[in-house]
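Worksheet for the structure shown next.
Of the protein chains in this complex, one is absent; all others appear in place.
The first chain written gets the first letter, and so on, giving A, B, C, D and E; residue counts start at 1 in each chain.
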Amino acid sequence: MNERYEQGMAKLMEIDGAAGEAVTRSLEDVCPDLARYTIEFPFGDIYRRPGLDLKSREIATVAALTALGTIPQLKVHIHGALNVGCSKEEIKEVIIQMAVYAGFPAALNGMFAAKEVFQERDSGK
Amino acid sequence: MNERYEQGMAKLMEIDGAAGEAVTRSLEDVCPDLARYTIEFPFGDIYRRPGLDLKSREIATVAALTALGTIPQLKVHIHGALNVGCSKEEIKEVIIQMAVYAGFPAALNGMFAAKEVFQERDSGK
Amino acid sequence: MNERYEQGMAKLMEIDGAAGEAVTRSLEDVCPDLARYTIEFPFGDIYRRPGLDLKSREIATVAALTALGTIPQLKVHIHGALNVGCSKEEIKEVIIQMAVYAGFPAALNGMFAAKEVFQERDSGK
Amino acid sequence: MNERYEQGMAKLMEIDGAAGEAVTRSLEDVCPDLARYTIEFPFGDIYRRPGLDLKSREIATVAALTALGTIPQLKVHIHGALNVGCSKEEIKEVIIQMAVYAGFPAALNGMFAAKEVFQERDSGK
Amino acid sequence: MNERYEQGMAKLMEIDGAAGEAVTRSLEDVCPDLARYTIEFPFGDIYRRPGLDLKSREIATVAALTALGTIPQLKVHIHGALNVGCSKEEIKEVIIQMAVYAGFPAALNGMFAAKEVFQERDSGK
Partner (left out) sequence: MNERYEQGMAKLMEIDGAAGEAVTRSLEDVCPDLARYTIEFPFGDIYRRPGLDLKSREIATVAALTALGTIPQLKVHIHGALNVGCSKEEIKEVIIQMAVYAGFPAALNGMFAAKEVFQERDSGK
C-alpha cells in the first residue's frame, strides 16, 4: 500500500478507532477500492492537514452529518469527536444548533444517534 | 420587545454584525415576525448557551450551510466566523472538509462564497 | 394532443396562469416532451383529483418547495396559491412554519421569494 | 417552566397527543433542553399563531416531511393531521402530490409511513 | 386498465421483475392510485422512450438514488440494473463515483445496499 493509505489508516485509527475500522472491514468483500479511497482521501489527505485542529474538524463533521441526516456515519463520528477530546456536552450543543439550520427533525434524529453512542460507551461499548 | 429578543439582537450584532442586521431589515416590510423569530431562537436561545464557544459554533454553522448549499446564509456566517475569531485558513479548512461529506460541488460552491466574502472585507467592504 | 394534456393545460391555467404558461413555453425549443409531461402528470393527473381542495394542494406545494429550496418553482406556486384563494397571510404562515422542519435558511429564502412575488403583483405584475 | 413552554405543551398534546409526548420523553435523559425547545418554538410560537388553521398547518408539515424524507417525524405528524381533522384520504392526497415535487421514492416512502400509522390506529393503537 | 398502464407494467416486469412488483403490491391496500401512477409515468412514459438504452437509464437511476440516499428504491434498481445487462462491476463503479458528487456517506450507504442485493441474488434470492 502507498504512503497516503498508511498515513490515512493511522489517522483513521486515531480518530474513529474500532468504529471506523469496522466500516472499512465491512466493505472488504464487496468493494475494497472504496474502502481504500475512504482511508486515502478523507483521512490521508484531509484530516491530516494543518490549519484546523482535530477537535474542530470533528465538530464540523458532526454538524454536517446531522444536517444531512446520514445516521450511520454520524454515529461513527460522534465516537470520533469523543476520541479527539470533545465532551458529550459539546457534541450535544452542535446537534441542538442544527435545529436552526436544518430543522428540528434533523436535530432530533441526530440527538437520538448521540444517545445510542453514549449508551454504547457507558456500557463498556 | 421581550428579553429573548433583546439578548438575541445583542448576540446577533456580536456575531454577524452588519451582514446579520441586513437580513432582518430586509424582512421588515414582508414579515417582521420571521425576523423576530430569527433573532429570538437562534441568537437569543442557541448562540447564547454555554457549553460550546462561539468559534466552535461558527465552525459548525459554516460546515452545515456548506453541506446544505444555502449560499446567502453561508456568506453571512463566514462573516460571523471571522468576527468571532476564526482565521480565513480555518474557514477554508472547514469548507474543504465538506468535499468528504457532501461532495465536491458543495465544497466548491462554498469556497466561491468564501472568496466573495474575503474580497468584500479586503476591499473595506 | 390527448385528453390528459387538454385537461392538464386547463388546470395549469386555472392555478398558475401566466407564470405557469411561461415555464412550459421556455421548454418548447429545448424539450417539448418535458413540457408535455409537466402538464399531463402534475396538472392532468394530480391537481385534478378529488379528495383535496386546490387551496390545500397549494399549501402543500408551497411548504414542500420552501423546504426543498427550489426557488423558481416556489415563485410560480406562490402565484398559484394566491390564484386559488390563499391569502398572503396564509402563504407567509406556511413559509414561517418551514423554519421548524427545514431550518431558518430555507424559511428565509422562501420568504424573500414571497416578497418578490407580492411586489410583482402589487405593481400590476 | 415559562409561559411559552406551558402553552406549547398544551398545543403539542392537542395536535400530536401521545406520539408527540413520546418524542419529548425519549429526549429527557440525553438532552432535556432540546425537548424544551421542541415544545417552545414549534408548538409554543408557531402552531399557536392565528392566520392559518391547524388542519392546513398539518397539511404543510406532512408535505414537507414527506419531501425531506424524515420518516419518524412524518409518522408523528400523520397522527397529528388525523387528530386535528384531516381525513386519511386528504393525507394520502398530500403524499401522492409529493411525487411531483420530490420524486416517487419520497412519495412511496411517505405512503408506507402512512400505512403503518393507519394500521396502528385501526388496531386500537 | 389503460394502455399506458399495460405498457408500463410490461416495462416494470422487464426491468425490476419481482422486486418492482412487490412495491406495487404493498401499496394495494393503502393507495392503489399511487401504485398505478408509479407504473404509468416512470415505466409507461419514461423508461419506454427511445433515445437512451435501458442500461444507461438504470445507470442514471442508480446514480441518482445513491446521491439522494433513498435506499429501498436503490435496492430495487440495483436489481433492475443487473436485469437489463449492467455487471456488478459497473454498478459498483457508479456508486464509487457518487463519493465525488454526494460525499462518502452517500457512496458508503449505496455500496452497503449493493452488497445486500448481490448477496440476495447469489443465495438464489
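Everything that follows uses one rule, which is that a contact is a pair of C-beta atoms (placed from the backbone, for glycine too) under 8 Å apart; a residue touches a chain by one contact, two chains touch by 3 or more.
This one's a predicted model, so the numbers in the text were calculated from it and none came from an experiment.
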item: Among the chains presented, those that the missing one touches; value: A, B, C, D, E
item: Given B:4, B:57, B:77 or B:92, the one touching the chain that is not displayed; value: B:92
item: Selected residue (touches chain absent from view) among B:17, B:51 or B:105; value: B:105
item: Residue in contact with the excluded chain [from C:33, C:53 or C:89]; value: C:33
item: Selected residue (touches chain absent from view) among C:65, C:82, C:99 or C:113; value: C:65
item: Positions on chain D contacted by the hidden chain, ascending; value: 98-106
item: Touching residues (missing chain, whole complex) on chain B; value: 69, 92, 95-96, 99, 103-109, 111-112, 114-115, 118
item: Touching residues on chain A - with respect to the absent chain; value: 33, 37, 41, 45, 49
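Following the convention adopted for this analysis, only the chains that are shown with their structure count from here on.
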item: Furthest chain, CA centroid comparison against chain A; value: C
item: Relative orientation of copies chain C and chain E, as a Cα rotation angle in degrees, nearest 5; value: 180
item: Rounded Å distance, chain A centre to chain C centre (Cα mean); value: 39
item: Separation of mean Cα positions, chain B and chain A [Å, integer]; value: 23
item: Distance between the centres, which are taken as Cα means, of chain E and chain D, whole angstrom; value: 30
item: Per-residue multi-chain contacts in chain D, two or more chains; value: 33, 37, 41-42, 49, 65, 68-70, 73, 92, 96, 99
item: Overall pattern in which the protein chains touch one another (line/ring/star/complete/other); value: complete
